[in-house]
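Notes to accompany the following structure.
Each chain you see keeps its place in the complex, though not every chain is here.
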């Protein structure tokens, strides 16, 4: 958290478009993957240097669709040069580098810029999020990712290679749709996983939860909130793609994007249900604790109410006064015992009447 | 749940329109029922093979209204072929097969596609939901259901047979309306049933609820949420039918659809009331537990406060010190007894004053 | 509730406009009252038979305003014939007969159909609601009520008789306004009554409430919700009357309807305040119970903490060991007493410091 | 409350515009104050009779601005005659007399009618509200107040007298603005006062609150709700003044009214913050009670857990059995004491480990 605050501090007072990387700096590599395809051919290769990239003239309208995936954003200078090369506005390059940016879409004459989050539920039940940015130009798409160690988009490469009928006949906007839809499918998975974790948490709550278990509920709520905030602007982004007559979005892609919008709505509803569940869960848990405590208190009260008076009575006859006539009575002991049994029985009867037993 | 997650996982990275069945696979049969009717005639029969279906040329505009009910969606290949045959978009066929789809309506030039949920409250108080999809073409309607064991639409066949005056004079859009309205009537029933279950739950809460009873409230809340999420998009669906000048919706059907919209609003309000009831119920329950606990505590405190000091006093005179002058006093015993009675009486008076007794 | 569910069940799968009475069937009579008036004359009489009604040709535009009040809706056949006679759509006749219908207004070329609820707070603090429907045609108005035993509209007859200056100069839409406003005034009364009951409930809560008192709060919440759901669509109904250029609503009536809309808003706000009050009341009640319990616990703890250790000490010297030197000491008894007084005093001091005393 | 219900009852079934006073009747006087001013002159005097008022022809457009303040509304006949004289619609006169009316603005060709609430926080921390109505005509303004004992508008007279530069050069709409703004300034004061009372209530809650203190919170919540409901329609009223091209609102006044709208927004936000504070306050209070109770319970449990077993042990050796070998042991007494010390020490160690000590 402190790192993040410092990074924010260091940006204050800087001019807009100041290119500073804001995020967890851990990996220093940048991998550029260029994929070219059309109906007949498909090729995917790693670009070694910026020189090589420059010589490709990606934003010169070519017959082939070209997709450049930039993975690893620590090298600010390189990212900035790529931005300039492909005609991305400096403010958008700043957005690419700031890994805490709000999802959004910007429309320009030469392209559409989109920032969004990709989520993954890690093995240790931590929710990890990665920022992914897209710039769709005429016949090309650039995507920016943070972690060059992980190749999130691997299944997409396969789909392009195999997608002779639809995919490779379509324009670059179809590629954008596929990537958006792919990320939203990850949302689905994460939401399902959250649902299972919430069911687990409920099981634990009903047994004997520790403070850590209670804190887990807060963590789950935060995760739900996080995904909601990432998923909510997607509705606007998708609607703006659906509505706007940007020449880059083709008529044929609209129906696919509408399908993606349906998914977004579905994810949102599931999150709503999960959030509701967590709130009710806490209420029910509180009720159930108090209910159990009530049971415990009744046991204590019954035992104490029966035996405390009796103990007092036996205490009386344990006193050492010289002059206590009852002690000398022949039937003193059985009489006292009988009185005590009578008291105990009537108290038990009283508790039965009060429905405590 | 785990099955569902795997199904979702298996869809990630697949092209759109990938036809994979997502749902609880348990029944492998598909029953195709074709109903043909016009003012003069009515006929309903089971179609044996896809060949037979193909030869019917359902989407060739015929004089008669034709309704094909497809029950059982495990046979993905068959469903896919039916979709292609009738001109249903591959994305919509995908929606038909994904039994967790969000209710929606899609409008095409050649038809209207609708997905929605049908609910039933089972004998064991479980809410079961089934996804039902419709495709309305010119003079024909296709409906898709999941469970070929159960013939949900039986009452509709009767209505067509008997409905010489209105039903059989109307177009296929009237059939669509009848099916929508029929499903919404099931919502009514389920909501009424939920209302009764909530009343039962309230009765249990006031007695001696177990943790399972408390969990039942959460289950009821989830059911209400589930129906809300299924009923909520129906407003949009109905409004889009009412507004859109799709040539497939006739002027005469509009007034009926408006009536269905009224029902949707009524269902929604009832759900709102039920949800409100559940929340208040939990609050009142929590208050009532704490109130009872307060009563229990008072009894314990009164008994303990009266007898603990007295037991201490009798303990003093049970000590075996050689030199305790009081023990030898003639009236030592009655004096101590009198003192103890005085203490008990004043404590009772004190509790009366404090309104604890 | 069960009756209602059966009635709903019996409607499922029936064609729209199937005329089945849905409500609490208890009274079998139908009373038809016809009121005719214009500037010069006023007459109100009971219609004996449907024949007589038919011969009146109510929907033939006459010079006089004619108001037909149909009270008692068990006779489905009669209601249906009246509907057909006056040109009411069969779906609306169905609405008239279904006493659980949502308030709404339908606009037709030949008239305006309105359904709404009328409320009354009974002597036993039960909220009773009755459905009232109106059909406004040119120069006539039909109203439908459920209970022929009670003449809700009596004050209106008087107002027509006395209202030479405004009422009897106005058209039928003014009569509709008067009836709507009259019903809304009943809402006011009921809301005031609810306010008083909530104040009473609060008084009870602060004393020693039973579970029944807590349930009363839930009932009051349900009543508020019920009235809200009945009052809320009135805004839309009134707005649609105010906006729509239905030739049946005259310019002069608009200002009166706007006044009625003001009343609706006021009622809604009062309900909002009452609902808020109930929620806060429960919160405060919960706090106050726990606060009282805290007081009780402190008393118990103070008494137990002081006397339990002392009782232990006296117990020690009550042991019968042969070799206990203290027992033989001359000042053993006063020393032990002094030690115990010291312990008691320091505990009291400790509790004072902790502000428990 | 009961008075109010009766007044409402007496209005039911009465024709609209029936002039009945609805409010707390306590003062029977009506004071008419006429203020005339223009750039050169200023005069303010009391009008003695309706005759005198009639002779002034206030709504004949004069060169001077004329402001008639009607204070005291018991005299229904007089108010009604004033209404007719100045061209106020009978429904609006009814609104003036009904002191429970919802704030609103009505626009007519001959004027603008406004109803609103004025608040004052009394010495005894009761919130008093007064209804104030305005009718703005061409070059005149009539204001209606309920309490002739109090001259709320005194500071305004001074401002007119001193306001040669702006005030007396402006039209009657400026006077209306000044009065609206003056009343909103009172809202500010009341909201500040409520803020202070809420801070006080918080201080009390943290100490040792009585049920009355808890009820105070509910009262404060009701006050906030009351002011919200009075302030909320002011936004619409002001917006309608700002938008509508009623010839009575001059271009120059618009900027002042926009300023008043800013104030309304600010008041609303403060109320929102206060409401939020009260809710959180109750939650925190509940947590803090339970926390304190937990502390109390721990003390009780520690004391009881240590001494109850020890008391049992000393009880054993207090038994009078003939054959108890331990009693005759030479070191029986010290051994038992040592065992008891060991038990006490290990329990203390156990509680330390559990962090209860």
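Here the chain labels run A, B, C and D in written order, and each chain numbers its own residues starting at 1.
Rule of thumb we're sticking to: a contact is a pair of C-beta atoms (placed from the backbone, for glycine too) under 8 Å apart; a residue touches a chain by one contact, two chains touch by 3 or more.
Computed from a predicted model, the values in this text were never measured in an experiment.
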Whole-assembly copy number, given 4 chains displayed: 5
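Basically, only the chains that are shown with their structure count from here on.
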Assembly fragments, chain B aside and the remaining chains unmoved: A | C, D
Chain hops separating chain C from chain A, counting only touching neighbours: 2
Chain B onto chain D, rotation angle from CA fit, given as a multiple of 5 degrees: 145
Fraction-based call for chain B against chain A, same above half, different below: different
Whole-Å gap between the CA centroids of chain B and chain C: 26
Whole-Å separation of chain centres (CA-atom averages), chain A against chain D: 42
Shared-contact residues (touching 2 or more other chains) in chain B: 286, 290, 293, 297, 300, 304, 308, 311, 315, 318-320, 324
Chain contact topology (line, ring, star, complete or other): line
Touch relationships between chains, expressed as pairs: A-B, B-C, C-D
Interfacial residue positions of chain B with respect to chain A in the complex: 1-2, 4-5, 8-9, 11-16, 89, 91, 95, 100-102, 104, 106, 209, 211, 214-215, 217-218, 221-222, 225-226, 229, 282, 285-286, 289-290, 292-293, 296-297, 299-300, 303-304, 307-308, 310-311, 314-315, 317-320, 324, 326-333, 336-337
Chain B contact footprint on chain A (complex, rising order): 155-156, 158-159, 163, 166-167, 178, 181-182, 185-186, 188-189, 192-193, 195-196, 199, 202, 206, 255-256, 258-259, 262, 265-266, 269, 272-273, 276-277, 280-281, 283-284, 286-288, 290-291, 293-294, 297-298, 300-301, 304-305, 308-309, 311-312, 315-316, 318-324, 356
